[in-house]
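With one protein chain removed, the remaining protein chains of the complex are shown where they sit.
Labels A, B and C are assigned to the chains in the order they are written; within every chain, residues are numbered from 1.
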Amino acid sequence: MTTAVDRTARKPATMAQALQRALRDSLAEDPSVHVMGEDVGTLGGVFRITDGLAKEFGEDRVTDTPLAEAGILGAAVGMAMYGLRPVVEMQFDAFAYPAFEQLISHVAKMRNRTKGAMSLPLTIRVPYGGGIGGVEHHSDSSEAYYIATPGLHVVAPATVADAYGLLRASIASDDPVIFLEPKRLYWSKDSWNPEAPESVEPIGKAVVRRRGRSATLITYGPSVPVCMEAAEAAQAEGWDLEVVDLRSLVPFDDETVCASVRRTGRAVVVHESGGFGGPGGEIAARVTERCFHHLEAPVLRVAGFDIPYPPPMLERHHLPGVDRILDAVARLQWESDGGMS
Amino acid sequence: MTTAVDRTARKPATMAQALQRALRDSLAEDPSVHVMGEDVGTLGGVFRITDGLAKEFGEDRVTDTPLAEAGILGAAVGMAMYGLRPVVEMQFDAFAYPAFEQLISHVAKMRNRTKGAMSLPLTIRVPYGGGIGGVEHHSDSSEAYYIATPGLHVVAPATVADAYGLLRASIASDDPVIFLEPKRLYWSKDSWNPEAPESVEPIGKAVVRRRGRSATLITYGPSVPVCMEAAEAAQAEGWDLEVVDLRSLVPFDDETVCASVRRTGRAVVVHESGGFGGPGGEIAARVTERCFHHLEAPVLRVAGFDIPYPPPMLERHHLPGVDRILDAVARLQWESDGGMS
Amino acid sequence: MSKHSTPVMEQRGAHQPTPPPAWKPRTDPAPLLPDPEPYRVLGTDAADTADSALLLKLYGELVRGRRYNAQATALTKQGRLAVYPSTTGQEAAEVAAALVLQEQDWLFPSYRDTLAAVARGLDPVKALGLLRGDWHTGYDPYEHRIAPLSTPLATQLPHAVGLAHAARLKGDDVVALAMVGDGGTSEGDFHEALNFAAVWKAPVVFLVQNNGFAISVPLAKQTAAPSIAHKAVGYGMPGRLVDGNDAAAMHEVLSEAVRRAREGHGPTLVEAVTYRMDAHTNADDATRYRTDAEVETWRAHDPIALMERELTERGLLDDERIQAEREAAEEFAAALRAGMNADPVLDPMDLFRHVYAEQTTQLREQAAQLRAELEAEQEQAR
Partner (left out) sequence: MSKHSTPVMEQRGAHQPTPPPAWKPRTDPAPLLPDPEPYRVLGTDAADTADSALLLKLYGELVRGRRYNAQATALTKQGRLAVYPSTTGQEAAEVAAALVLQEQDWLFPSYRDTLAAVARGLDPVKALGLLRGDWHTGYDPYEHRIAPLSTPLATQLPHAVGLAHAARLKGDDVVALAMVGDGGTSEGDFHEALNFAAVWKAPVVFLVQNNGFAISVPLAKQTAAPSIAHKAVGYGMPGRLVDGNDAAAMHEVLSEAVRRAREGHGPTLVEAVTYRMDAHTNADDATRYRTDAEVETWRAHDPIALMERELTERGLLDDERIQAEREAAEEFAAALRAGMNADPVLDPMDLFRHVYAEQTTQLREQAAQLRAELEAEQEQAR
């Protein structure tokens, strides 16, 4: 069943293709990798990320499970205990919630509980976030729950190349990784480095997507393209914005983020997840702790509102867009008028 | 079965007694109040908070359920849909996790989903936090999960009087309330206002527990007494610390908190919950957003480490104590040397 | 040493086998087990005693239900619905679930069961609100006592138990009927709900529509049980296995279950064996996981056809009557079209209005922000 990685294969054009290629390459290279979840086999997943994999690797490697998320994750824990490397798909963000006890009380804690004797090399893929017109429970940004759970790595790609690289790295990791796939970027295309398509970035390194001098936009996942767009638009207003793509929320790359903020002196954190208790608070707080005397203004946040994710027809009002980001940039006390406090 | 509130009853001496009295008074005053959970009936709960209530109000009002937290919370949702006011006990913090899907996808969203037609007046009591020598899964501080879930109120008493008042207010609330009971304060005694034992504070008001001029300690729940002790100890070092007890994390009392920080110009957030992605980030970020030009130093955080809660013999190293708080206060750049950044 | 550490040497000798003291079978399992085959009425002897008026009523509902499914599917193509999970082929179970309930009873539908809600009297435009996408629940649940359509699978089942239990505690005559799919029975919430219902003897009926698939996953990958109805015995409630395409059988079995519940005998688990003729939703491609041949075997067992045969043999149905039912269904569909073609009136500020009974300061600030943005937008548009 095991196939070699096909290095001549066509470069993935979309994030969905990159994810699929990462899964295929991982399955081909490492017989201990197993893909499992609801509809991941015959159907190829509701987003078709696992399309064709069951046929290629067999149903024992790519398995349609019964419809029970705690059971899926719990079984994956047992498989990992026995040395396999399960890659679990949660069909949508909100459908990962039934598995929370397994996640918090076991997945995140097993290595620590056993003083390192038992590790759980498993990857939990979660198609997440909004912007695709999904009905309720299909558009949650639930990263706040994950980052507050020590023992998990939390990763979110924003580009086609990172989708490939980060998923390979996650599957290769000896620790559990929450792999957040921005649904609305599944069909996005962007530059893919043809030199090193299989290069695997280590988890935990942020990247500066755009250099700038006026202020730093700190962001990740689905908000990265939005911030890039905002940075372009900002030029017209005379702001030269830097954009940092975190890629990994846990571990957090304080170094890259702080280096940028110290350079620019101003920062806005942008994410789709709700503001209150969301990752932005953590990021703003730690940047402020570390760069206080470099800051010309408080670190601001542009986030989803503190409301349940809206119905499809209203979601555009909720999602942090270019205008809202520029409004925040405008409030970064360019004239030091102290009006904020 | 319905009994009147006994206004001549002995004043509760401990937080546990105050909670029990709040439950009894609520049961007596309002026939729609129902208490339910594992072991809450015959046994009176593993912490004896519901002791005697099943006898007094009958098993239909105070009910031992099967051992299944999602079932308990889900059934409580249905009861609330029919006009009852369920008060659910989760036996320990970590044993609330199986109920997360019900909590996030239904409890928090029902009012919003139905444009206000269907409200869920239910209270979820969660004995929480460490310091009691509990084995794993018995000492979690899980408030980060709750505050990141719009639609929930999140409340934590720190005093005997607040235990009574906030629990009454929570049960009276027409919205779901996560009521976090600091386990290690169950047997704590403190001042109880004999003038107004039944006074019910509205949810959402912070209180200044101690006036001071040098810096503000922002805290809640089990960390309040620790901060009070730290404030006493700080006097010897020449610091006059103010202590704000949030009482309610959601809604958040920006007004009281910011008024204090604007007065003192410095702040430390103290909680037992893990630091990364914990409430402290949110609090530090919002205080900074609102009080930037009043701040002499970044808002610092003293929190639990970013690790699974330690085993009993090591928990003292994890819990934020007086020394760690004073260390943080000392780092508040009293000489404005800019050494932080 | 504890008081238990000395084995009871002195009792030796009096050696007679006794069962463990605590063990007493609390329920006889035999009556809880389902029939060996799905129960049927249409085309069997049981049909002889079926009430003609009821059969005709069911027929009308089936025809209307089929038309409803076709119309809703068409609305997805016109972009009027974001998505529609069809119950074409499952109309018998859907309409029976609605018809067996009394006014004061409650229905707990899953995301697929808009037809049941419509058959209970809900305006189809409101029933489809979730799928149109203007709001999450398109109706006031108290209007017809229909809980919000539940998307997280099986999570509505404990709600039904709690509601029925609450009603019983209040002394009200209320039965809750909760619907779930075959896939949903694998969820922990299914288990917990059935267990609570049985322990509390709550007046609930659990209706599982076993339509063969959970999206692409066939029943054989979902459970190894002899039938889903066999799960009932593990909770101490009766399990009933029914031909889900036989509206008369569905009505009879559900009525009986509702009556048991109403009379205080507790919950019942009913498995309706049926088939989803359409794809999972309009967005799904069913050819990936099932054959046309399989679909065709089920077309021969169509719920409307089964009922038409029965009624025709009884001489209750002629082309005229069929025509009349179809026309009624067409009218219904036309009204639905008209209702859905009207653009819903949306107020973005609703996003902040119903999160809490009383808006928090935080939400007031955020609402103000959005209001300002919208005003600026309008300003620009001028």
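The working rule: contacts are C-beta pairs under 8 Å (C-beta built on N, C-alpha and C of every residue); 3 or more make two chains touch, one makes a residue touch a chain.
Because the structure is predicted, anything quoted here is derived from the model rather than measured.
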item: Omitted chain's touching partners, listed by label; value: A, B, C
item: Selected from C:F108, C:F206, C:Y275 or C:F332 as touching the chain missing from the view; value: C:Y275
item: Listed residues B:D25, B:E38, B:E181 or B:E289, member touching the removed chain; value: B:E38
item: Options C:K57, C:R288 or C:H301, residue touching the unrepresented chain; value: C:H301
item: Interface with the undisplayed chain - residues on subunit C; value: 1-2, 4-5, 7-9, 11-13, 15-23, 25-29, 32-33, 36-38, 40, 42-44, 63, 66-67, 69-70, 73-74, 88-89, 186-192, 195, 198-199, 201, 210, 212, 219-227, 230-237, 243-245, 266, 273-275, 277-278, 294, 297-302, 304-305, 308-310, 312-313, 322
item: Residues in subunit A touching the chain absent from view; value: 34, 60, 65-66, 68, 70-71, 73-84, 86, 98, 101-102, 105-106, 109-119, 150-151, 153, 173-175, 204, 250-252, 254-255
item: Interface with the unshown chain - residue positions in subunit B; value: 38-39, 41-44, 46, 64-71, 94-95, 97-98, 133-138, 276, 305-308, 310-314, 317-318, 323-324, 327
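We take it that only the chains that are shown with their structure count from here on.
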item: Chain separated most widely from subunit A, comparing mean CA positions; value: C
item: Distance between the centres, which are taken as Cα means, of subunit B and subunit A, whole angstrom; value: 31
item: Subunit B and subunit C: spacing of chain centres that average the CA atoms, whole Å; value: 39
item: Averaged-CA centre spacing for the pair subunit C and subunit A, given as whole angstrom; value: 35
item: Subunit C residues counted as touching two or more neighbouring chains; value: 135-136, 152, 188-189, 350, 355, 362
item: Multi-chain contact residues (two or more partners), subunit A; value: 70, 94, 97-98, 136-137, 276, 306-308
